[in-house]
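The complex appears here minus one protein chain, its other protein chains still in place.
Take a look at chain A:
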Amino acid sequence: MYNLFYRMEANKVCCYAHPDAPLIEDYRAGDQICSDCGLVVGDRVIDVGSEWRTFSNEKSGTDPSRVGGPENPLLNGSDLSTVIGPGRGDASFDDFGVSKYQNRRTMSSSDRALINAFREINGMADRINLAKTIVDRANNLFKQVHDGKNLKGRSNDAISSACLYIACRQEGVPRTFKEICAVSKVSKKEIGRCFKLILKALETSVDLITTGDFMSRFCSNLSLPNMVQKAATHIARKAVELDIVPGRSPISVAAAAIYMASQASNDKRSQKEIGDIAGVADVTIRQSYKLMYPMAAQLFPADFKFATPIEDLPQM
């Protein structure tokens, strides 16, 4: 029988008749099939999927998987080291019940800090429900900072919090310093300092925060309807455009805009509630609101339905 194997390149297997046809892999049978003519090209292909299915709620301490987790390529020393697993069965225990072979050596002592930091970043991100892309970016930033070594003296917690903050900013979904502070052990001052140092060390810069970045989050936390959220976004944007709130932090302007919009609608929120959610003092909201109140008529969007007309808006 004619040998059906025709190799064009050293590594590539393909059908002899259709060298350019993509191969379909059938995992269950272990075959590679030509998509054009149906010829089985590969034979007894080893399945690279996992041996065991692992479920997160299984409390079994023994993980039957023999290969361990996926390798973390960019971020670790990428050394293929062997680890002695925990002993099972009677032979692995001493006379006294102590396991004979001591538990796994520190496999990557140079990256111990890295692994700790990644775990920390993961934990923090988990608490505020951040997407995996942000976590990955934060990990990348931490790795870069760690390699650069100019922030060596700073505590790793502070650097990881600052990396998380920068990652959120770079992804276009900034979190306020106070929000990061809430899930971290570090003070806002220290995170701010590390933030500036990291930007200098990595020679990057971040975009300025705008009022619109926080609208959806704050409004959802206050359970305000979409109309109010849109109105608040419009108010804040207009206020910044007209420059009636010079020198005010965008967070305070956003909070004051939400207050104005909510007071004009049916779902009114007090300054204290908004201040709690936004992390702004209610006197700050009051100050920004006082600046915005005189121009209220110009700030509201044209199609806004007033439950409370502008004249009846609180002046405080």
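Simple rule for what comes next: contacts are C-beta pairs under 8 Å (C-beta built on N, C-alpha and C of every residue); 3 or more make two chains touch, one makes a residue touch a chain; residues count from 1.
Keep this in mind: contacts and distances are computed from a predicted model.
Undergrad: Report the protein name recorded by UniProt for the chain absent from the figure; options are "Nucleoporin 43", "Protein YIPF", "TATA box-binding protein-like 1" or "All trans-polyprenyl-diphosphate synthase PDSS1".
TA: The missing chain's protein name, per its UniProt entry, is "TATA box-binding protein-like 1".
Undergrad: Which is it among A:88, A:127, A:185 or A:290 that touches the chain not included here?
TA: Of the listed residues, the one touching the omitted chain is A:290.
Undergrad: Tell me which residue among A:21, A:281 or A:310 touches the hidden chain in the full complex.
TA: Within the whole complex, the residue contacting the unshown chain is A:281.
Undergrad: In the whole complex, not just what's shown, which of A:176, A:229 or A:263 touches the removed chain?
TA: Residue touching the chain left out of view: A:176.
Undergrad: Please output the residues of chain A touching the missing chain, sorted low to high.
TA: 176-177, 192, 195-196, 199, 205, 208-209, 240, 243, 246-252, 280-281, 284, 286-287, 290-291
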